[in-house]
Structures are given as C-alpha cells and as structure tokens.
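Worksheet: the structure to be examined is printed underneath.
Every protein chain except one is present and positioned as in the full complex.
On to chain A.
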C-alpha cells in the first residue's frame, strides 16, 4: 500500500506582470492511500489546480512551507519526470500537441520510462494492452497512429489522457477537471476508464467544480477547498450537499471569512 501525504502545504506564485508573489495555498493537509478515491471540490480561484500542479512538480509554483510525501519520502526536490516515474500522474486540462510523434510511440516511451532498461515492454504486450484499453474507452485504433494530441478535439484529448492513465498505470492519478468540456457520453467513458483502474494498487485525487462527475466515479472521501486550504472533509454525501447549498452556504455554515471569486461586492 502506498501513501501520498500533503502536510501544511503553502504555495506561492509570482505574477508575471507585477512580479509580486502571491500565496495561493495557505496550509493544505491531506493524506490518501492506494485503494482510495478522493475528490476535491471548491469554488473558482481557490487553489485546486495549484495543488495538483504542485504535487506534480510543474514549474512556477513555489512551495514556501510544508511538504509533499510519497510513501514517507519528500518529493519536493524531484523534477517532474522523476515524480512520474515514482508513480504520480496528472491528467492535464490542456494537453500539449506534439507534431511528428505518434500517440503509440509516446505511450511506449512513457511505459518504458517506468521500467528497467532490461525489461522494456514487448511490442506484442504493448499492442494487446493498447487494444484492450482503446476498446474500453471506445476509441478508434487510428488515434494511436495520429500525432500526439494534434488536431484532437477537446473530448478526444480528454479520452487520450485517460488512455495514458490506463496504459501507464500510475500509483496515484490526479484528475484535474477532467470533466470540463465533456458531453455526457464522453463523461461516462472517462468515468468507465477511471473506474477500471480502481483497486488496491491505485489511488486517485479528482478535482472538480461539479458534483456530476462524482455520480459516475463515486469517491471514498470528499474534501472542500476554500481560500487555499481544505475546510471540510466528508463522505460522498458532502458533494451532494454542496450541489444543493452551494459553496457560499458551506462557507457561512463554517463561519469562514473567505471571499469567493464570484461574490458580488
């Protein structure tokens, strides 16, 4: 069993224009294990994406306090590729397009990056695994010979992120607004893919605005983030409650002095 632990995490970003540092995360605590699916919900501008980007180690996010531990070991000093090889995966909101590199070639390189040099995946095994997952995600085989994300529609890109998840089989997957821009059919397919990964060797942190996705991927734990930290944790019913009452309702109930982005002045 693996664990991912976020301890009192403070993260700042620097505004490119004003060069002013601004603290986005103000002390996030979260602990999850494989076998569990956690959801993070929260209003716009509360730092959900900052959290996912920081866990993955993307540039531009400065940890000013606290730590991120994978199986008890700090990963803060590891570059993004090493974190990925250690088992972290971030499904991107805006995947990059790379002309000239086929999807299949990229997937093999990603799988092999996590395997020792003398134990690379065989072509047969790769194709079998690929065919199985393409079928699961209702994706055409031609997608694999196309250049990575090039000319893919929004929905195709999201599916392709889930295909990568299924092929790479990470220990912890962070799905950052994987539901945005998806129609209901595509949403179901994406959920089917994630659910197929559920098991003792896999944990997932799902970031979403809306409760809808959580009807299809039922989480074990739901966290609510506001003002750069987690303000409430509960079961799947917490998501339903939020859907009914809204974030402002919860804020007032908790007596928090946090201004929501969409509040009227």
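Heads up, the rule we're going with is that contacts are C-beta pairs under 8 Å (C-beta built on N, C-alpha and C of every residue); 3 or more make two chains touch, one makes a residue touch a chain; residues count from 1.
Here is the rule we use: contacts and distances are computed from a predicted model.
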| item | value |
| --- | --- |
| From "Fe-S cluster assembly protein SufD", "Aspartyl/glutamyl-tRNA(Asn/Gln) amidotransferase subunit B", "FAD binding domain-containing protein" or "Branched-chain amino acid ABC transporter permease", the hidden chain's UniProt protein name | "Fe-S cluster assembly protein SufD" |
| Contact with the hidden chain (one of A:58, A:120 or A:233) | A:58 |
| Residue among A:50, A:133 or A:164 touching the omitted chain | A:164 |
| Residue numbers in chain A that touch the chain omitted from display | 56, 58-59, 79-81, 84-85, 89-90, 92, 95-101, 105-106, 109-110, 113-114, 147-148, 164, 168 |
